[in-house]
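Missing here is one protein chain; the remaining ones are kept as they sit in the complex.
Moving on to chain A:
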Amino acid sequence: MALIQMENLGKVYQAGTVDVPALEEIDLSIESGEFLAIMGPSGSGKSTLMNILGCLDAPTSGKYFLDGEDVSELGREQRADVRNRKIGFVFQGFNLLPRINAVHNVELPLIYGHVNASQRHEQARDALKLVGLADRADYLPTQLSGGQQQRVAIARALVNSPEIILADEPTGNLDSRTSKEIMMIFRNLNRERKITFVLVTHDHETGDLMDRKILIRDGKVEGDERNCGEEL
């Protein structure tokens, strides 16, 4: 079975008494080790899909299997557990905790995964080394540049060895040179550590760097193309 398997998945939001469908009839299959983008204009439902993929939210209909496990019926607590064990997040706005230093930020998922302090520290430093920030471990987020902050965020996503990293517009707040660096890091992690990457973006340049593009429009999968073009 594929790493991610979605079957006839739908999500309906309730606005007062009116039902607003955000996603309809999503059938999607993502294999382990893929490097793909979910693309679409704003309001297309790609963020909703991302939230469901990341187990931040549950679908209202259909099935979602993650790593062979049906996660569409899980409750909040179990979803938190799945997020902790299998998913890493990278956000557009970095979302680091401003008052604690880089290494403590990276440790955060391990705290909720009940890893003891010394092992936590070691794993966090290893993750920072992977993104090339070993020497910035004691810096506060505000003392780092945008690119560096995003690399800390990537280290945080990596630290509990997830199956999949979900990145929501990860280069949206960065200049093009830094964006390229970040994309390089993603590609290397994908190649060397076989981590599956799912990027949500509306930027076609970024999309073109991925192996596969899934296009969402009006809550439905409109296209699914394989890239064999540009290399990083």
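To be clear about the criterion, contacts are C-beta pairs under 8 Å (C-beta built on N, C-alpha and C of every residue); 3 or more make two chains touch, one makes a residue touch a chain; residues count from 1.
The definition used in the following text is that contacts and distances are computed from a predicted model.
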| item | value |
| --- | --- |
| Hidden chain of the complex, named as in its UniProt record, picked from "MxaA protein", "ABC transporter permease", "histidine kinase" or "Aspartyl/glutamyl-tRNA(Asn/Gln) amidotransferase subunit C" | "ABC transporter permease" |
| Residue of A:32, A:61, A:95 or A:178 in touch with the missing chain, whole complex considered | A:95 |
| Which residue of A:1, A:20 or A:117 touches the chain not shown here | A:117 |
| Where the unshown chain meets chain A, residue by residue | 51, 54, 56-57, 76-77, 80-81, 83-85, 89, 91, 95-97, 99-100, 108-109, 111-114, 117, 156, 160 |
